[in-house]
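All protein chains but one are shown at their positions in the complex.
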Amino acid sequence: MTTSDHKVSRFPVPDLADMPEDIRERILAVQEKSGFIPNVFLTLAHRPDEFRAFFAYHDALMEKESGLTKAEREMIVVATSNLNQCQYCVVAHGAILRIRAKNPLIADQVAVNYRKADITDRQKAMLDFAVKVSQSAYAVGDADLEILKSHDFSEEDAWDIAAISAFFGMSNRLANVTSMRPNDEFYTLGRG
Amino acid sequence: MTTSDHKVSRFPVPDLADMPEDIRERILAVQEKSGFIPNVFLTLAHRPDEFRAFFAYHDALMEKESGLTKAEREMIVVATSNLNQCQYCVVAHGAILRIRAKNPLIADQVAVNYRKADITDRQKAMLDFAVKVSQSAYAVGDADLEILKSHDFSEEDAWDIAAISAFFGMSNRLANVTSMRPNDEFYTLGRG
Amino acid sequence: MTTSDHKVSRFPVPDLADMPEDIRERILAVQEKSGFIPNVFLTLAHRPDEFRAFFAYHDALMEKESGLTKAEREMIVVATSNLNQCQYCVVAHGAILRIRAKNPLIADQVAVNYRKADITDRQKAMLDFAVKVSQSAYAVGDADLEILKSHDFSEEDAWDIAAISAFFGMSNRLANVTSMRPNDEFYTLGRG
Amino acid sequence: MTTSDHKVSRFPVPDLADMPEDIRERILAVQEKSGFIPNVFLTLAHRPDEFRAFFAYHDALMEKESGLTKAEREMIVVATSNLNQCQYCVVAHGAILRIRAKNPLIADQVAVNYRKADITDRQKAMLDFAVKVSQSAYAVGDADLEILKSHDFSEEDAWDIAAISAFFGMSNRLANVTSMRPNDEFYTLGRG
Amino acid sequence: MTTSDHKVSRFPVPDLADMPEDIRERILAVQEKSGFIPNVFLTLAHRPDEFRAFFAYHDALMEKESGLTKAEREMIVVATSNLNQCQYCVVAHGAILRIRAKNPLIADQVAVNYRKADITDRQKAMLDFAVKVSQSAYAVGDADLEILKSHDFSEEDAWDIAAISAFFGMSNRLANVTSMRPNDEFYTLGRG
Partner (left out) sequence: MTTSDHKVSRFPVPDLADMPEDIRERILAVQEKSGFIPNVFLTLAHRPDEFRAFFAYHDALMEKESGLTKAEREMIVVATSNLNQCQYCVVAHGAILRIRAKNPLIADQVAVNYRKADITDRQKAMLDFAVKVSQSAYAVGDADLEILKSHDFSEEDAWDIAAISAFFGMSNRLANVTSMRPNDEFYTLGRG
């Protein structure tokens, strides 16, 4: 598989050989598993301490046990990232969502307008909350948590939805400022 | 190729056999060419007079000779439709854009954030104008047309950009209200 | 009646003599009926195919039998066009609304704030929906259609409201980009 | 001339006979001059101290000598009030603007989109500033005042524009909350 | 107590000796009571008639008997002024709120997000209404007044809330355009 020769990031991207050991190892592991190195790893490697914190946070939210399935967590990323106009996050997490959900259509549907996507009403309520956290968190209150509860989301699920929406809101801003380029590979992954 | 059994539209969709002759013929011609019937044809067939005017307008803008290439015209549709959160238009015209541009990446790039897409600066200026027409046409003035001119767009090109942005703004609203469903086929077309 | 000598459109306006026969005939018929040629006809005549599609669409929505009265359809145009800051549409359709409703006050009321206009609660619900289609169609859903139903609007009426709002949203954008000038005659028509 | 029997205000409106002497006298003077009592006087008479302060402020801005003509001051009121969707202010001050400017078209043009009105570029710059004060005063800075200066507005003129925009922003909010009804007489005044 | 030597206002500030007698007296009285002259007095003294009307209006709303306590009235000022990004009003009225409420924390809480402040649900409903008047008065209607009534606010209280929100919306715009500087003394007043 070849990658286009466009710039990965507006900022300098270090060579693998020049990266701290732990970061190089994480990147090589990802490359072995995926067949390519997602550009978010190369972009953030410019700042090793931020790289470590970013992926520790990412894993704490996205890899742990949760009342939300992994596909549902990716839906949150995709829906909020498109509203933030983050090309990297929509394309990369769209691929992951297609794979996690084993559904080639869902990522584009959720990205553009989740209200019309082939998902459950409970998942739409989850995304309503995620989008409110992303766009007007100041107005979140008891009534929002009651709606989640009526869809059988626990208090811990509410935290998870909010934290994923908030974390990727940060990620969206970083990707837009760095002009982080989605790898060509993501576009077709999981399209069946 | 099979199509999922979700509803095409929130409103009634007539059988081909019950449609007026001219509409049925247009639809059959599209089906022969594309291998499937895009749902916008079925949805609007509920209103034959509106169907005829819609596609006459569409063709007048999208099929004619123009200073804009057909791929550029599709870029306008895709960029403005995502800001309007129109699932049908982003998915269907994203497919057409990939085909017209012979580029499997461009549609997702332009949809999410055209400022980061693999397109020329001239095309970005075209999309800046198209988005301004879509979101704040009341503020369009001489200065906007001067910018277009500085990128070698003629006055007639300016009309074309504005008219395509305006026409698909209408289409986006119709698709959202009717819950028009993008055909499954569109998602993978042109992904190479 | 004389018309001021300001420009009709930012774009070229053809002479009647140079227009295609069908377009000239339509324009002469309007002139005979109204006593003047509304500038939208002259502005769009610069693009004959678009002219034909535009007025075919217009007539399909505004002239046909409908659950909405002609005055109600004009209310939709006036309320949404003012939010889009479209001078031509507010002034021209304000005149038509005054005439259709035989009410010299209603157009200015509906344009500025329909919530305070001398119209029925049912008409206010119609305009709530029309404005939502105009400004945030992506969020339209079942709940909106239920509200319409509770005011005795049929499913077909909902389509009509949405289609008129969407069509004039296109028209508003064209008028703002072309700087289409409202004819002087419209300002006083129907003021009784 | 008769006035329609709709409510003047959502709040109680006192009888002339029950008003404090100074307020009644002001109202009778207005009635003698205009031929009717504008409803803003009746609505605010419910609160005599606020009435006195409101009209003292109004007169300090609108009746004094100023680098702005009286017609220009009314343009500010009309343009900002329509963006605030204030029916009373657009209709009443639209009438005053037509009279002050001796121009039957100008009020509707300025209300809907002053960028397309038959006014000078200097007046458009004045309204750009007035609208910025109305909608995002927090961002007003030296650059805005420089633009005014380049159009030969003095520092005192800048204060006048800002104060009129701010005062009528208050008035717009009061009119919307009280549902203050524009008198029927205003609609046709100055239409020639 | 010393005041920093930054400019009080972008516009000229008259000497006390040059002010009209009534204005100088009002200012000296405030100085005697507070220990310093709040800059709003100096800034507005540039325009004596506007000064008189402004403070007459201010006193009519803020000093009179009302169903709202003086602390509640200051809450309205602080919450709406921060949304309008008015430094003078948040700092000065924050001080007054701390003093009136005998609570050193409340002003910062209400300024940044009143939904999270140590105030009653009734006071939060009051601020919901005040903020709606400040930001979208055009949409205020019967339903808003019903909510206030359900919290035991009278019709006169509703007027008071709206008028305070509207008056300080004007004040916020004037302070932002004049770059009115909050006196250093305000920052620590009432912090206990």
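Note that the chains take the letters A, B, C, D and E in the order they are written out, and that residue 1 is the start of every chain.
Keep this in mind: contacts are C-beta pairs under 8 Å (C-beta built on N, C-alpha and C of every residue); 3 or more make two chains touch, one makes a residue touch a chain.
Computed from a prediction, not measured in an experiment: that's the story for all the values here.
The chain not displayed here makes contact, within the full complex, with A, B, D, E. Within the full complex, the residue among A:61, A:76 or A:126 touching the omitted chain is A:61. In the complete complex, the hidden chain is touched by one of A:16, A:99 or A:163, namely A:163. Where subunit E meets the missing chain, the touching residues are 4, 6, 81-82, 85-87, 90-91, 94, 104-105, 108-109, 111-113, 116-118, 176, 179, 181-182, 184, 187-188, 191-192.
Annotation for subunit B: contacts to the undisplayed chain at residues 113, 115. The chain not displayed touches subunit A at residues 10-11, 46-47, 49-50, 52-54, 56-57, 59-61, 64, 84-86, 133-134, 137-138, 140, 145, 155, 158-159, 162-163, 165-167, 169-174, 176-178.
Convention: only the chains that are shown with their structure count from here on.
Shared contact partners of subunit A and subunit D are B, C, E. The distance from the centre of subunit B to the centre of subunit D, each centre being the mean of the chain's C-alpha atoms, comes to 44 Å. Centre-to-centre, using mean CA coordinates, subunit B is 24 Å away from subunit C.
A separation of 28 Å divides the Cα centre of subunit C from that of subunit D. Counting partner chains per residue, subunit C shows two or more touched chains at residues 85-86, 113, 138, 176.
An unclassified topology is adopted by the chain contact network, corresponding to no line, ring, star or complete arrangement. Of all possible chain pairs, those that touch are A-B, A-C, A-E, B-C, B-D, C-D, C-E, D-E.
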